[in-house]
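Shown next, in structure tokens, is the structure this report addresses.
Omission of a single protein chain aside, the complex is shown with its protein chains in their original locations.
And then chain A:
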Amino acid sequence: MFMPKLIMIIFFLSGSVQANDETYQALGAPIDQTISHPELNLTIFPDGTGLPEGSGSVAQGKQLFNRLCISCHGQGGRGGSAMALTGDIGSLNSAYPEKTVNSFWPYATTLFDYIRRSMPPSAPFSLSSNEIYALCAYVLSQDAILDENAVLDKTTLPQVKMPNRDGFLPR
């Protein structure tokens, strides 16, 4: 009677992990790190980590914006049904603060990250890297954060100093 039980227990515990008095089998499958996984590197960090190759200019961005974005975001990135993207720099401590990309967002890298994963809402991830760089350049140029001849790429985008870069209180 005793022996079969003991064998069962050994059978149950072999090859398993014990943590916090719990016994379970570690089932995570290792990922092959010798191959690149673009689908696991969608997040772009403020230092530019994650930014892809490619580039885009203000002029290219204006064309794209007027074709793809203007219906929701309005002329020049204002006045549409979606949140205003441009203008209102310096308004944050006024009686009518307006949180636009250019008045509020602390990092320009966030703009690339968010456009790529979310915009346009009908087709996320449909824009090329060149197109996204161009759209970032156009939006930022509307408040002279960039000049009209600017070209953005993975080196220059993280170098953009947003007007409200120091406007956030950390945890």
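The working rule: a contact is a pair of C-beta atoms (placed from the backbone, for glycine too) under 8 Å apart; a residue touches a chain by one contact, two chains touch by 3 or more; residues count from 1.
Following the convention adopted for this analysis, contacts and distances are computed from a predicted model.
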{"item": "Undisplayed chain, where the name is taken from the UniProt record, one of \"Transketolase\", \"Sulfite dehydrogenase\", \"Spermidine/putrescine import ATP-binding protein PotA\" or \"Aldehyde:ferredoxin oxidoreductase\"", "value": "\"Sulfite dehydrogenase\""}
{"item": "Hidden-chain contact residue, picked from the options A:65, A:107 or A:138", "value": "A:107"}
{"item": "Where the missing chain touches chain A, by residue", "value": "17, 19-20, 22, 24-31, 33, 40, 42-46, 71-72, 81-82, 92-94, 97, 99, 101, 104-107, 109-110, 113-114, 117-118, 121, 124, 167-171"}
